[in-house]
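Note that one protein chain of the assembly has been removed; the remaining protein chains are unaltered in position.
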Amino acid sequence: MRDQDQLAMTADEMNAYLDEIFPQVRGDFHVDRLAPGEITLRLKVAERHLRPGGTVSGPAMFGLADVTVYALVLGMIGRVPLAVTTNASLDFLRKPEAGRDLIAEGRLLKLGRQLAVGDVLLRSEGSDAVVARAAMTYAIPPGKSRPENGVS
Amino acid sequence: MRDQDQLAMTADEMNAYLDEIFPQVRGDFHVDRLAPGEITLRLKVAERHLRPGGTVSGPAMFGLADVTVYALVLGMIGRVPLAVTTNASLDFLRKPEAGRDLIAEGRLLKLGRQLAVGDVLLRSEGSDAVVARAAMTYAIPPGKSRPENGVS
Amino acid sequence: MRDQDQLAMTADEMNAYLDEIFPQVRGDFHVDRLAPGEITLRLKVAERHLRPGGTVSGPAMFGLADVTVYALVLGMIGRVPLAVTTNASLDFLRKPEAGRDLIAEGRLLKLGRQLAVGDVLLRSEGSDAVVARAAMTYAIPPGKSRPENGVS
Partner (left out) sequence: MRDQDQLAMTADEMNAYLDEIFPQVRGDFHVDRLAPGEITLRLKVAERHLRPGGTVSGPAMFGLADVTVYALVLGMIGRVPLAVTTNASLDFLRKPEAGRDLIAEGRLLKLGRQLAVGDVLLRSEGSDAVVARAAMTYAIPPGKSRPENGVS
């Protein structure tokens, strides 16, 4: 049994790890908070994330939702670089506010031996209105859970 | 603008309305709580909802998620019988516990003029473990929002 | 490697098997055609599947999509009663025509060791218009693929 009340990594360790494994998007994301089963992740919105009119692009929002739940799963089970996204569903609800970071609040709904599932709400910083919601599923390679500390 | 802090119907009125518009499933569902933007709905699990092994069937869980967000939307905008489900996404996470009602906690994420979106977590009564999650979208016929009180 | 060009069961065997494992919905479904990677399944629409106005209920359409891909997966890998639905996404596009069976055309997109994914289009019999689309994912228990013929 996994211990669902304990983290395998801190927020600082996760920020360093994300920069290491996703060098292409270094500087895009920042883990503001990581707790057992919960995460707050920030997209530092820059010109490259925008579409005409100043709205954040769909791929940038997808990427934020994906990294959010991925980081939450790895925060629980440790560094499992082969975990892969298998399913995503997203609703785009409102235009994000121009010139603001996007804040993702993720929560873990299931952490099984083979599959992990979490969902996410995205909001513009400082606003209560939900810009998008997403649910993401990850397949965890057999025998790869918590490889560093032997807990499975 | 819709007033998103005010209900158009009480929980009792909603229970009566659901029995009226869905006579085929009368007695299956009960609104335990209805508040602005939030609802708790119960599936009174009976033999007809089960699959071999005592698990609640997928269609019964789909139906619960669907009625949950539908009742939440109508609770906000009033009786709009032509609102229709346009999209549903569901993750089935764990087997429900045998012999227990399923409790759905729904929240409204968007209530627009044309589309309403909400999400739902399903749990077996008395348990914290999430059995399934769902997100549902409804199309609201033009001009039909809040027909009874003129607010749109 | 699984042999993706060969069936583990015929359409007749599948019809008998569905009646056996889903006694609660016996008579609802009929496999019209089963081929490697493809299936045609019919919902024999009856009063119990309808909502007021004569439309087929959402749970009945969900159930049809679910059984379609489930039967297609088992048609390929053999009788694996523990395969479970883990994810479903559906778009409801048009009202089905009254008094007609619903015909589901399913195709298998992936048949892995742990996960199988297929998608489905639902139409009213005799019509080209798509009533709903769905994609379904199933988790296959470890070591349970093709239990009867040893192929995995």
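Labels A, B and C are assigned to the chains in the order they are written; within every chain, residues are numbered from 1.
To be clear about the criterion, a residue touches a chain if its C-beta (ideal position, glycine included) is under 8 Å from a C-beta of that chain, and two chains touch if they have at least 3 such contacts.
Given the structure is predicted, the values throughout are model-derived calculations rather than measurements.
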Inset, instruction - From the listed residues C:N15, C:T68, C:S124 or C:T137, report the one that touches the chain absent from this view. - result: C:T137
Inset, instruction - Mind listing the chain B residues that contact the chain we can't see here? - result: 86-87, 89, 114-115, 137, 139, 142
Inset, instruction - Could I get the residues of chain A that touch the absent chain, sorted low to high? - result: 21-24, 48, 50-52, 57-60, 62-63, 66, 84-93
Legend entry - Residues belonging to chain C that touch the chain removed from view: 87, 89, 91, 93-94, 109-110, 117, 119, 121, 130, 133, 135, 137
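Here is the rule we go by: only the chains that are shown with their structure count from here on.
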Inset, instruction - Report the chain whose mean Cα position is at the greatest distance from that of chain C. - result: A
Inset, instruction - Can you check how far apart chain A and chain B are, centre to centre, with Cα atoms defining each centre and the answer in Å? - result: 28
Inset, instruction - Could you tell me the distance, in whole angstrom, between the mean C-alpha positions of chain A and chain C? - result: 33
Legend entry - chain B and chain C, separation of their C-alpha mean positions in angstrom: 25
Legend entry - Per-residue multi-chain contacts in chain B, two or more chains: 87, 89, 91, 93
